[in-house]
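In what follows, a single structure is set out as structure tokens and then discussed.
As you look at this complex, bear in mind that one protein chain is not there, while each of the others sits in place.
Showing subunit A:
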Amino acid sequence: MKIMNCPLNGPRNISEFTCFGPVHDAFDAQSISDSGWSHYLFYHENKAGIIREWWRHTPSNYFFIAERHTVTDEIVATYSPSELPRTESKS
């Protein structure tokens, strides 16, 4: 089985993890337009290359970030959300 390296629990079978989709830019609830809101909800990164995603180690309910190549399925890096650049959402 494919192995993912959890920043908290170390290398585990990928069946222990759930993917929560690509990391988004945060939005400002006061100023966001209808179109911006629609993009936040429905438009996600889908490029052929390395994308940054939210993952969870299900048994320990630990959320973290994984960088993964969407063509080769290679997991390039996994790290704690606290290491995310500031412009991106943490929710």
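In this text, a contact is a pair of C-beta atoms (placed from the backbone, for glycine too) under 8 Å apart; a residue touches a chain by one contact, two chains touch by 3 or more; residues count from 1.
What we mean here is this: contacts and distances are computed from a predicted model.
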UniProt protein name of the chain not shown, from "NADH-quinone oxidoreductase subunit I", "Sarcosine oxidase subunit beta", "Tripartite tricarboxylate transporter permease" or "Kinase A inhibitor": "Sarcosine oxidase subunit beta"
Selected from A:Cys19, A:Ile32 or A:Ala77 as touching the chain missing from the view: A:Cys19
Chain not shown: contacting residue from A:Asn46, A:Asn61 or A:Ser82: A:Asn46
Touch list for subunit A against the chain that is not drawn: 1-2, 14-15, 18-19, 21, 34-35, 38-39, 41-44, 46, 48, 51, 53, 68, 70-73
